[in-house]
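With one protein chain withheld, the remaining protein chains of the complex are depicted in position.
Let's turn to chain A:
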């Protein structure tokens, strides 16, 4: 695991709250159970025994440096991660290659190519390289570098490449100036040969005016076909690190220097870009920020296997908070697998289930779902032929001749039939209970965003009219951010609760959930209250206090669920597999 610099740890909650720290201190809370300032980290984790963090440290979440300072106070529900830009990533690759190059005493370019051929999996590389270095070097394209270094370029080939550059200008293709190529790519030209009578197996022509190239596997093609082949792989198939020799089932990789020598400038820059993309996509500890247009990459070392007890939420430099495990928007405290199940259930059922509950009943005998689309109350189940009354659900045989109206609601048989149906409806009602609350928070968050936009406009006007400074009107932005964040968390607590099997620990969860919900609604109310210049300072104080309080309630919920996972006290009513 690469050593993570402690300053690189982005605690988004702290970022957000740091700004409020001063103003929140010393204010009065109307809730009596919050005894201390929630932002003092010392106080916040007061209930914790330090041994707990040591345990986590033992699982390899911390690096040696990481256990010092800030990290010790890292809440359980937050994971360690880093955001990289593309250029930082290039640097990172260089560092990794440098390490390997140092250990084995091999040139940097060789290390890069071999690591790339192993999808940057260093363990796999060490294993394969110590076992059979020749094979690894051959497949990664190192041998071709060595072969090229022992040869000289002929004047004819040199002339050919110079001509190619000039000729290409006519067809709007640009080749780089020879001197601009990397030294490895330049030496690759030494392997380009004019071979009379050679038949290129791609174009089937033996045109002696076109030189040929072959990797150490000796599969030789003319360089026009080679170039066309590479262009096709790069643009049409989006391949980079895995491009192999054109020969059927030949495992030798066409390495970066070969590509650089053969293709045009535009092709090569796309190739480089794909290489970088494959570095991220093939690396389990990297993920592109899924926000539209965002170019940052998150590195996080929470393994996939930990997803059954962790929700690794990360916040990109662009501000987008998402789950590193699955790429969905932040769904703390709900596990990835549960979030997926929940979303699927909602998309499958949300429309249908309401309709079912309004328009259908189950056959009292075989529980087949029946829609009554007209006609009298005498129902005959298509499936089991049971005859019953739509109104009281009792057997029809007891209805005698009162065919079109039913007055038997209280009869025993009807009551039994109805209670059986109630039971089968319970599951649906339960789902709807959680679903409504989930959907409600989602809608409210949208409304809150609208409200905030309107209020912000109003604040600007007020700022112009009063003595308030720009900084002073920022409290609304922070409040709205916190509010929306809390609604997202609340939303997912309902999905979580839906799958939570009842035991004596669930009550605590529900209490925390309720407290957060109450506080959130209060804050939402404050934001909606009318603003006028006379009461603004009171409102400001109230909003600041409430914001701070709500944020702390959110932390309590998340911390408790995270601790619940660590202590293995949550049971679920579904299996945690797909």
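FYI, contacts are C-beta pairs under 8 Å (C-beta built on N, C-alpha and C of every residue); 3 or more make two chains touch, one makes a residue touch a chain; residues count from 1.
As a working rule, contacts and distances are computed from a predicted model.
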Legend entry - Name of the absent chain as recorded in UniProt (options "UBC core domain-containing protein", "Checkpoint protein", "Ribosomal RNA-processing protein 43" or "Glutamate--cysteine ligase"): "UBC core domain-containing protein"
Inset, instruction - Return the single residue from A:99, A:164, A:219 or A:569 that touches the missing chain. - result: A:219
Inset, instruction - Have a look at A:194, A:229 or A:526 and name the one touching the chain we're not showing. - result: A:229
Legend entry - Selected residue (touches chain absent from view) among A:86, A:147 or A:201: A:201
Inset, instruction - Check the options A:170, A:197 or A:578 and report the residue that touches the missing chain. - result: A:170
Legend entry - Where the unshown chain meets chain A, residue by residue: 170-171, 201-205, 219, 221, 224-225, 228-229, 232, 236, 246-249
